[in-house]
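Apart from one protein chain that is not included, each protein chain of the complex appears where it belongs.
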Amino acid sequence: MQILYFAWLRERIGLAEETVASSAETVQDLVSELRAKDPRYEAAFADTSSLRVALDQRLAHFGDPIAGVREVAFFPPMTGG
Amino acid sequence: MQILYFAWLRERIGLAEETVASSAETVQDLVSELRAKDPRYEAAFADTSSLRVALDQRLAHFGDPIAGVREVAFFPPMTGG
Amino acid sequence: MMQVRVQNVAFDFAQEAKNFASSVQDCGALVTFTGIVRNNDAGDLLALEIEHYPVMTQSALENIAGQAMEKWSLVDCLIIHRFGRLALGEPIMMVATAAPHRAAAFASADFMMDYLKSRAPFWKKEVTDAGAEWVAAKDSDEQALSRW
Partner (left out) sequence: MMQVRVQNVAFDFAQEAKNFASSVQDCGALVTFTGIVRNNDAGDLLALEIEHYPVMTQSALENIAGQAMEKWSLVDCLIIHRFGRLALGEPIMMVATAAPHRAAAFASADFMMDYLKSRAPFWKKEVTDAGAEWVAAKDSDEQALSRW
């Protein structure tokens, strides 16, 4: 599974993209696995209410299942326009 | 006192502008004087709720006084934009 | 600052928008509205004729623009309105607003359009093969003013 990070999340984790083997059932489970990896991840994902997630390029919720998903992207609230 | 007519009011009266000597106190009084002049005026001013009035180039009401006013304009509701 | 033009000659709304934008400083949001001569439902419109009340028009539009400037603390605004005979597809009028943020730019342009429709002394006539007919004012245009 491909995982992407954007904006300050990318900077805090120090990585734009990585491939992860995960057996997580939901986005939230995946976040728990990531937080366990490293203190940088733990800090970056400390408050998921200030983060957004997209599954295969579609906005999703942290409770959503990720079975079959190929690309998970995490990022702060968007500031376009 | 100068009186101006616009759009269909001008066409029905057959006149864009005329000078009138009037002792009317309000716009409504002036309308009554005009209606008495001629059947074309009577027809044109039959329903003042479908007309608008401006006194010296400012939108006004039919009950407004016209003492000191130099130019009275009558016209249908505006359709700019 | 705050331009109002009432004119018979055609104008290029994109060129006007460009000039307007290049004249403003410290503007984060720019809105333009352009009204264009559109065919009627029967599809037989030949032209639009716009009558106005010359001495009053300029001051009525300046009043509307001035209200918008003050109410939304605009950086600048522009109104152009034509009169006379207009062909299908020609711009009738435009408004442009410049503000620090988008909400003010949108609301002020919307406000100016509402006031311009019902408070500026213009009257439209549709010319078709069958003759010419004055456009009736819509109750909804008058009601729209209660929004502000």
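Each chain gets a letter, A, B and C, in the order it is written, and its residues are counted from 1.
Note that in this section a contact is a pair of C-beta atoms (placed from the backbone, for glycine too) under 8 Å apart; a residue touches a chain by one contact, two chains touch by 3 or more.
The model shown is predicted, which means the values in this text are computed figures rather than measured ones.
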Chains in view touching the one left out: A, C
Touching the absent chain when the full complex is considered, from C:V6, C:C27 or C:A104: C:C27
Residues of chain A in contact with the chain not shown: 4, 6-8, 54, 57-59, 71, 73, 75-81
Contacts of chain C with the absent chain, listed as residue ranges: 12-15, 17-18, 21, 26-39, 100, 102, 105-106, 109-110, 113
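Here is the rule we use: only the chains that are shown with their structure count from here on.
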Pair of chains with maximal C-beta contact number: B-C
Separation of mean Cα positions, chain B and chain A [Å, integer]: 71
Rounded Å distance, chain A centre to chain C centre (Cα mean): 48
Touching two or more other chains - residue numbers and ranges from chain B: none
Shared-contact residues (touching 2 or more other chains) in chain C: none
